[in-house]
Structure formats: C-alpha cells, structure tokens
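Structure below; questions to follow.
The complex appears here without one of its protein chains, the remainder shown in place.
Chains here go by letter, A, B and C, matching the order in which they are written, and residues are numbered from 1 within each.
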Amino acid sequence: MTSIAVSTTINGDDVEFLCRADETLLDVLRNRLGLMGAKEGCGTGDCGACSTIMDGRVVCSCLVLGAETEGREIETIEGMANGSDLHPLQSKFIEHAALQCGVCTPGFLMAAKALLAAHPDPTEKEIRFWLAGNLCRCTGYDKIVRAVQDAAAEMRGEGT
Amino acid sequence: MRYERPGTIEDAVAMLAQASGRSFVLAGGTDLLVRMKSDDFDADLVVDIKAIPGMDEIAETADGFAIGAAVSCAELAENSALVSAWPGVVEAANLIGSTQIQSRCTMTGNLCNASPAADSVPALVAADARVRVIGPNGTRTISAQNIPVGPGKTSLEKGDIIDAILLARPQPRSGDAYLRFIPRTEMDIAVVGVAVNLTLGADGSVQTARVALGAVAPSVILSEEAARTLIGTKLEAAALGALEAACSAASIPIDDKRGTVAFRKQVAGVLARRAARIAYERAGGK
Amino acid sequence: MSFDATYKEKKLKSVGTRPLRPDGVDKVTGRARYGADFNMPGQLVARVLRSPHAHARIMRIDVSRAVALKGVKAVITAADLPDLTNGNAALYAILDNCMARTKAFYDGHAVAAVAAIDAKVAREALKLIEVEYDVLPHVVDVDAAMAPDAPLLDENLFTQGIDPAPTTPSNVGNRSEFGHGDVESGFAKADVIVERSYKTEQTHQGYIEPHACVASCNVDGTAEMWVCTQGHFVYRQTCADLLGLEVSKLRVTSSEIGGGFGGKTHVWAEPLALALSRKAGRPVKLVMSREEVFRASGPTSQTSIDVKIGATKDGKITAALATLRYSSGPYADSWAETGAMTSFACYDLENVKTVGFEVIVNRPKVAAYRAPSAPMAAFAVESAIDELAHKIGMDSVELRIKNAASEGSRSSYGPIYGPIGIGPTLEAARTHPHMSAPLGKNQGRGMACGFWFNFGGQTCTDLNISADGTVTLAVGTVDVGGSRASLSLIAAEELGISYDDVKAVIADTSTLGYNDMTDGSRGTFSSSMATISAARNAIVTMRERAALMWDIPVEDVAWEEGHAKAVGASYDNRAPLSVKDIAAEAGNTGGPIAGHSELVADGAGVSFGTHICDVEVDPETGATRVIRYTVIQDAGKAVHPAYVEGQYQGGAAQGIGWALNEEYVYGADGRLQNPGFLDYRIPVCSDLPMIDTQILEIPNPNHPYGVRGVGETSIVPPLAAVANAVSDAVGVRMVHVPVSPPRILAALNAKAKG
Partner (left out) sequence: MVDVTLWAGLVPLADSQKHLSVQASTIRELLRKLQDRYPGLEGPFKNEVAVAVNGTIYRNDWSQEIPDGAEVFLMRRLAGG
C-alpha cells in the first residue's frame, strides 16, 4: 500500500505527514504526530472525545480521513492555550470543577470553543444542544454548562 | 484501499466506473467512516468528491435550489433563502447527529446511505425533491424517493454520482415540516419520522398534500391515503384524526432495539398530526 | 493500630475550601496521559478474537495461518494461560472470562488474541484464526434462566444455601436470606398491603475511556504494565496470580483514568496483553474498542424483584418481604446477596425478610457499578413504598420519616445501626423548596431514598517534605474524581501549610506499599486517613528537628499552625520555626524529612441519600424529560465541596440514564444488539437539567475530620425517584426499568383499555 503525502495546517503550523488511505485524522494526530489530546472514546462519532476544529467547524476527528485534511486548517486541544496563557474556557473548566476524570474534557473544550465563536452569548439550552455530541459520564454536565456560561461572559468582557 | 480526490465530476465518474473492487463515494464520511471501523468492511477505492467545483455550493436558480452533494447540513441552516423556502427539509437535515456530525454530514449522503431511519429523506420525499445523477452514460434527473430501495441499497448503478439535490421553488401558500421521535433529546436515530408538505388554496383549505413516513418500513413511505385525509380540509380535528389513523395504518415497521411495532405505528400517527399542524401554519393556514 | 481515627471537632482552614485541582491544567491542555496515551519502544498492537455465539463449546482452534502471517509476533489461546488458580473459584472465573477455556459463554467472550506489528496486520490475523464451535442453546434473561427447562450453562452447578441441597443442577448458584422478626404475622397486622413484581435491565458503567494497557514482559521474569484501572495494586496481584509472575517483579503504573465507576476494578484483557508480551518478547499495547467494552467488560445484573410491604392505616410498616433475582453473567457470584442486604436498609422494620438468588446467564461477567446491586433493589422497594403512601393517603416523605431507621434500629441486613443519616436527609427533603414547587400539565414528582455501605480498606501513603518546605504526597488510591485535590487539602490542613505547597501524585506499585483499589467510596475517606497519619508522623520528626535546631528537649517543642514552637518561659524569645525553616536545615539535622503511613481505614460508616425528581411526560409518545432534580446526601465532612457535588451530580445522572433509556438489548440469537453509544443511550447534555445538591455534614465518628465516602450512594435513589415521578405524571405504576417510551406508552394504552 502506498502512503499518501498530506500538507496541512495544525494549530497554525504547517505540517506534513504520510498516512495510509484508511487512517483517520484521529489516528494521524495520535499515532503519527504525537498529538494525543484528542481521545478515542468510540471511534464512531458518538462520544465527541476526539473533537477537533477543521476550517472553523467542530468535527469528530475519528470521522475524517487523514488524507482529507490536505490544505485544511486544523485546531486541536494542544493549540488552545496561547503559550502559557490558558484560554478562558480552559480556566473556567478548572475553576468550576467541570471535569472529574477529564477524558472528555479536550473534546468539550473544542466543541465549546466553536460554540462561543458562533454564539458568543448562548442560552443554557443552546449550550446543552450544541454540546450534546460530547458525552461526559462523570459530571452530569451541570458544572460543564456553568463553566461555558462563565467563560462566555468573560469573553464578552462581562467578567464575573 | 485507495483514496482519490478528483478535480472534475468526469474524473470521479470514470474512477468509479473503472474500479475493479468495492468502491465508495466520500462526501461527509459520517456513515462511510463508521462502516470502515467494522472488521467485516473492506473498500478498494474511496473517491472524495469535495474537490470538485460546485459540490459545496447551494445554487439558487429560477426553478429552485440545487444543493451540491458535499454541502454539509450545518451549511443548509446558514442559507436563509433555503430555510425560508423549505424549513421542513432543513430542520430534518439539521436533526442528523451532533454539532460535530452536522459539520460534515450531507443530505446526499443521508439519501445514499439508504437507512430506513434517515432523517432528511422523508422531508425530501415530501418536498418532491429530485436528484441529478451523473454517470458513465450522462446526466439524468430522478426522484429522490427512487434512490433508496431498501436498507443499505440504492438504485444507483456503478459509476453513478449524485452531484446535487434539486428542490423546486415552493408553491405560494405552501409549507413543510418534519418531526421525528427519539428517546433522548439528541444523538439518536429516528424511531419514527414524519414529513408533511402542504399547499393551501386561497380559502385556506389544503389543496395538495404529501405525507412521508420514515423508520416504519424498509424505505420511506409516501402515503397517498394519508395525504387524502387532509385534502380539502383546514386540519379540523376529524381530518387530523383521519390522518393519524391513516399514518398508523400505513406503517409496516419491525421490532428492534430502537422501538416496537406497536410503538412505531402509534407514534407515526401522533407525529403526522403534529407535523401537519406545523406545515399548515407555515403555509399561512390558521 | 496506633493511629487514632476518632473524630475530633476543630476549626478547619483548608478542608472545606474549593481550590483548583492539581491535575487541572494537564487535563484541559490535553497533556494528561490516559491508558491509550502511552507507548513503549518496539511495541506491538494486540487484538482479541471474540465469540459470535452466546453459548458454544469450543471444539478446535487453529491459529497456524495467523501465526504464519508476516508481521504477526504472537498468537495466544487459553492453552497459553494454564490454570494456576488452585481451586480459587473467583480467580478461575476471572481466568475463564479473560479467555474462554472450553466454552464461550457469551457474545464477545474472548477465544484467542494476537500481537502484530500494527493494527492492520492484527486485524488480518484475526480473520485467519479458525474456531470450530458447537453452538449450544443459550439463555440471557434472568427469569428464563431460572425456568426448569432452561439451558444449563454449568452442569455441575447446584444451588447452595438450600436445605436440603438440590440433587439436580440449575442456573442458580446460591440462595441467601436476611431479615428478622416474622413477616407472616406482620402482614396479618397490616391494614394495607402492596405487592408487585419489578424488573430492571442490564446497564453498563459507560466510562468514556475504553480499557487500555501497555504490557512488557522481560526474559528475566520482570514485567511492567501501564494501565487504566481503579486499582493498580489489585491488577498487579490478579495478573501475577493468573500468569505465575512474582508479584514484586510486576510493576504496574496506573494511567489517568477516564472513568471507571466499578468497571475498572476487574481485569479484562490485561492478562492477555501480558501473555502476548511474554510470548512475543516485546511490549504489547492493547486497547479495547467501544464495541468490545460493551460486549466483553462488566455490566450490571439484570434483575427481577418481588416486593410485598404491609402497613397500618397510620403508616407504620408491619412487614416487608423481597425476593431478588440477579443475573451475574456466566459465573456464580453474590450480587443478589448484596441486593438483599441493601433493599430495606433505610427502614426500621420489626418484621423483614429478603431472599436473593444468584442466576447465571449467557451475558458478560457482571462487575461492580457504583453501589453495586443497590440501585435495583432500591428501585423495587422505593416504588413499593411510594405506592403504599398513595394507597394509605399519606405524604411519601412523611411515610418514610415515620419508618426511617435511626440509631439503635436493627438493620434489615443484621446489625444494629449506630448514628446514621437517613433521617436528616428526609427532613431536609421535607423542607426543600423543590418538594413544594408547583407542577404543570403532564408533570410528575417522585422521591426516593438510597443506602450504601461504603468501605475503607488497606491504604499506604508517603509524605515527603522537600528542602524548600513544599510537600509531595504519594498515594496509592487511583484518583477517579478529584481526590488529589482533596488529599492535598488534607495534608495542608494537618501540616498547617498552604494547599499550593502540596503536590499529590499517584505512586506506582513499586514505589509505595499495597493499596486496595478505589472502590466502595473509599478513595478520599481512606487515603485522607492515611495522609493525616503520615502528616502527623512527619510532624513528630519536624518537632525532633526543631528541638535539635534549638538544642532543647523535644518535649518542649509543640506544633501549632504549621510551626514548631518552643513552649516554656525560658524560650520566649525564639521565633517559631516554619516547615520551610525546618526543611531547609534537614540535611544537618538527620536527613530528609518524611512521614509514612500504613493502615487499614475501617469504620467508613454506612451512607444514605434522598433524591427528588420532576419529570414531564408526553402522554402521546411516552417521551420523558427530567425537568428538575435535587440530591440530598450526607458527606460527613465535604473536603472539597465542588467535587462532592460532582459525585452527587454524576451519580444522579447515571441513575437517570438507567431509569429512562439505558439497557442491553439482546436478539433472539443471544447477540448484543446495541454495543455502542448510539443505541446504548446514556444521557447527553441536552437531556438533563442542572442537578441541585444539598450536602449535609454529620461527622463520621470514625474519621479525624468526620469524612464519609460520597462516591456511590448517589446512584441508588434515581431509578425509583424517576420511576415514581413518571408514575405520578402518567397515573400508571411503572415497574420495568428503563421506563422507556415504548414501555410508558404500552402502560398508558393498557390503562386506557381498563
């Protein structure tokens, strides 16, 4: 089998990699690029733990072929903080105890980032439905929703 | 497995037509990549159509809309002209999967996956959508309803690619709606889905009706009996009762992990009644 | 035991605050390493071949074609795992479950495994293994398995606990009985009797991280394993026992754990990874797929429970009887016994009897799931109590208060209670605004109580004081929900230093003494006890060092608020020495300063909770939405209240999922129909409301700060609370969990037909 050469942008950096045709973006991130923040909870797009942002939209990286990312812009959890400054969502997740085991957290943060880019002032209902593709089994979602609400307020400059 | 990303539809058709083994068209991939996870699945060729110009566009013409095969369902909701013309179709497409799935999944893929429970298909059938098929022998336009022929099976032939779904400009005083039942609020496959598309006369009574039922048969049912219950009515209680009974009667579902025969038949009627009300109001009925 | 664990009231400075968790940054930046996030040089990829049959004799396995495939480095079957269990039935069940020996007992039972250079080759190799099965009749339903003509899983299983002993085999492993008094005379005194049969379906813990490990066996008999587990010391022991390794030569490191809830207390494929590594001579990584997790890890029992309760008109329960049938998968276990013990534990009963039957079926081996066995029993009993309240026209909280167990009550499982918290949770429910909030159309309210035992167990902790006065706390209980934060608070409290000066880590099995696993709500309870003990030992050393620095007798050095103080008039000009001051001089006063602790944390104390639930039901479709939910539970002392709330909310959410939609669905062929998150429907974010919590703090007399375990009890009441709310909303008693829309609609139709 011949590998496919792919040029893409990940977290703002030009990245080139080789992959097989059947490898997913998640496989590539984890196994070829050492970006293990995206998790495989199901491999079938049902849990959202592998969420990444591609060309501004949140996707399950288990449902994207590595080869498809040619020329795309990919954002992963590893690029969310600005250097040593955490993104407000990251800070608020810690502050609100919005994670217990934390395995779903990178996916939630990616999805929530895409949410706040599209809807800076979401209602609780909008948050809950936007995040419905991210499963969390520890928290009951309560503290996650509050963390997103609080981060949104801070990002709107409404500080708490 | 080979991955190809042709730049023209002709190349794509040629690749699929000449492929020796099992070959697949890749648009959003939200069904195909799930199937690829199975140990029993093998593909020799995957043709990614997203680099073909026009595939990712919603074209508005004098006749209506041509929705490119690679347009994601999320993008449908962002096209205000389409939303106002065919709100039922767009809401059906937007019910598929999560935010993440919406970023990738397409209506054409939903149609070609040929699941009996596909959310957008009843809405497309109720809207009398057509699809443009490009194949080795040229281009043809056929009814969306005729694409799925059974679970996982389509009428498409080797080398055929649907390049767009065609929706007519809606008639004046018309409206469509889609409702489905799922146990949770999100992330489930429809247990029952019902689409209704109505056109009203000047007096507000129903002139034409199309009622499509999903997940209650091997493929979508377009029930003429159900439609007839609404013609000439203003959705009075008796008409809605008749619609409900007709939809329950038209449903021929199975028992499975998602629901029972009795449940599906009963809820098909309930949803039809509710969807008809929404479509009626959207058509300007009161 | 020299450590005095008795509760002593004192003002706490750190405990009870809500600082940021120490593993937070790693977890929000993607740096935290879970089971699948670790690799070793030269590692192979493992895959497991699983039975497609629910019940089949394995006639022949031919692995020769797989072995011959280029890139395959090892193939194993049961023949590579000789039976070293020495008559230990529980260990044999684990061995047989890891790899079927003579029969495949369920859809998904492992029959062979391969290690290859990559996933693609491993997948191909599985297809080359030929297994010849003699397919046998199967039974998956708990009631069907008890029928006289049911297919037998084990021809040598004779029910224990029955006198005289049965002479024919059956699928019932054991009968157990608890209770006191005379239920027949109790029922004779009753004015009202409620009697019903209930059923609950099999559910899964549904942790988001699948099981994953990297195993490496060396030719010199040493081995290492990186694994997601709730108890790496227990995994080490079990794997060593099964594979004939020396325990101390197997070093197990627990990864960050992506949820467990009991499902990661047992080994599943880890012994296979070690066996493959041993055979291949290379490290092996084994990650289960989501489908494998559902088919072949450890879900709960499916249950069938009959309850009969009698009471006088004024609401005093005169007798209570329950018969509980729990499935355990293919191996006899004691899940029904636990259910029988917990079922009536909330109540003070004069006459009570519970009987449990352990039933084997062709489903995966059952594992613990958060207060295992208690939620199903509570569903049945709390539903019956609710019905009883309706029948005698009494408020359901009042009825429970009237019959609640209290100090001195004889528990239904035997012993007499000490001070317990069921009463206060009920009193809190009675006055909670939720109980009196108005309900709208199609809405209903339910409430329910729950009980769980809570455990302590063997615990070992190291507390090392660095030269700069900061502290490393090494614990051996895996952190499943924030315990590193709570244990850091405990160390800070005891030493009198800042939380930020403590760094807690989970030590591996070679760097710390044995610890029981994080189960039974014990993580924070027992490791906090060991941390307090270790800190106190460190303080003893620091007082000695301060005495040396001051050159005064150690008896004259006291420890107050994080400082050594010289006591006595002659020392009054000496400034107190801080931990930092003492640590800085450690090199010259006797070397490193540390506190160690090895203890058994016992006396965890039983736990109670009361939940209130509002639902809205669409009467035309049976669709149910939880619109308000409140959890009231005693924490003894909430060390980090945010993570206590998290435990309450998480358990409630899991219970709501169990109540409404989660269930294993089997086809007529005995195969699992829904092994994925698409059709095994755990609650998603839009399914739930905010979950309100009320933490009661009634100090546990057997912990220095009064701490109780809080992890498990919150999953016990929701099944009944939700079902009672649905029953209230639709006016029909729902007796089959999950109360899914088809079941609700069927019940409504039956009611309409009369």
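Rule of thumb we're sticking to: a contact is a pair of C-beta atoms (placed from the backbone, for glycine too) under 8 Å apart; a residue touches a chain by one contact, two chains touch by 3 or more.
Predicted model only: the values in this text are computed from it and were never measured.
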item: Contact list for the unshown chain, restricted to visible chains; value: C
item: Candidates C:E337, C:E493 or C:E645 - the one touching the absent chain; value: C:E337
item: Option from C:S51, C:N97, C:T229 or C:Q458 whose C-beta touches the chain left out; value: C:Q458
item: Options C:S411, C:T541, C:S597 or C:S740, residue touching the unrepresented chain; value: C:S411
item: Absent-chain interface as seen on subunit C, which is shown; value: 1, 160-161, 174, 176-178, 205, 261-262, 265, 334, 337-338, 341, 368-372, 411, 413-418, 453-458, 519-522, 600, 602-606, 702, 711-712
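The rule we apply is simple: only the chains that are shown with their structure count from here on.
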item: Chain located farthest away, centre of subunit C as origin (C-alpha); value: B
item: Chains linked by the largest number of contacting C-beta pairs; value: A-C
item: Computed distance of Cα centres, subunit C from subunit B, in Å; value: 44
item: Subunit A and subunit B: spacing of chain centres that average the CA atoms, whole Å; value: 29
item: Contacts with 2+ other chains: residues of subunit C; value: 289, 677-678, 683-684, 686-687
item: Sequence positions of subunit A contacting 2 or more other chains; value: 20, 43-44, 46, 129, 131-134
item: Residues on subunit B engaged by subunit C in the complex (per definition of touch); value: 37, 39, 181, 183-189, 191, 256-260, 262-263, 266-267, 270-271
item: Interface residues, subunit A side, partner subunit B - complex; value: 1, 4, 20-22, 24, 43-46, 48, 51, 54, 57-60, 62-65, 67-68, 70, 111, 114-115, 129-134
item: Sites on subunit B touched by subunit A in the complex; value: 1-3, 5, 26, 29-30, 33-34, 36-37, 43, 46, 48, 50, 72, 74, 97-101, 103-104, 185-187
